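The structure appears below as structure tokens.
A protein chain is absent from this complex, but the other protein chains hold their places.
Moving on, here comes chain A:
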Amino acid sequence: MASPGGQGGGALSTRGGGGARRMKWALELSVGNTRSRSDRQGGQGDVVYPIGYSEKPVPDTSIQETDKNLVEKRCWDVALGPLKQIPMNLFIMYMSGNTISIFPIMMVCMMAWRPIQALMSMSATFKLLESSSQQWLQGLVYLIGNLLGAALAIYKCQSMGLLPTHSSDWLAFIEPPQRMEIMGGGMVL
């Protein structure tokens, strides 16, 4: 169960770098491949252009359009991940009950820890969202989702009675009052 942000980030990165690595070798006969051109430029700059090569690249707007949409979609996935978790969390909360035993405690700890962890690695998530145009909105949604998750965990703690919100929780810290008078005596001996 990796975090949704991390999962999304990982998928994106393999998509970017892995494309090149996947091919062991390639014979390129077609024109207009950006990749092969760069290869050629880097590897053998002064090689004579083969037949049918055109200096001007043919723009393929349709593919670029879908790519951008995909990135945007992935970014929204990342941003909405925490929010999507909430119904699931609610269900787990309901199922685990309010008794204090090892499993509900573990659940609550997990529920509290995940948003906190996500909030701590906020900057990394923002880097992921950099490529998106709606970066700030997505960031905000992501933040709100995580905050909601944390609030849910706190609510669970509260309903389990783990939060020191009652006066009884501070009872042990009350010092015995100081005695102002000294008194003694008894029956006449």
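Basically, contacts are C-beta pairs under 8 Å (C-beta built on N, C-alpha and C of every residue); 3 or more make two chains touch, one makes a residue touch a chain; residues count from 1.
Quick note on the criterion: contacts and distances are computed from a predicted model.
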- Which choice in "Centromere protein X", "Nuclear pore complex protein Nup85", "ER membrane protein complex subunit 1" or "Origin recognition complex subunit 3" gives the name that UniProt lists for the one chain left out? "ER membrane protein complex subunit 1"
- Item | Touch with the omitted chain, as defined above, among A:K24, A:K56 or A:H166 | A:H166
- Residue positions on chain A contacting the omitted chain are 161, 166-169, 171-172, 174-189
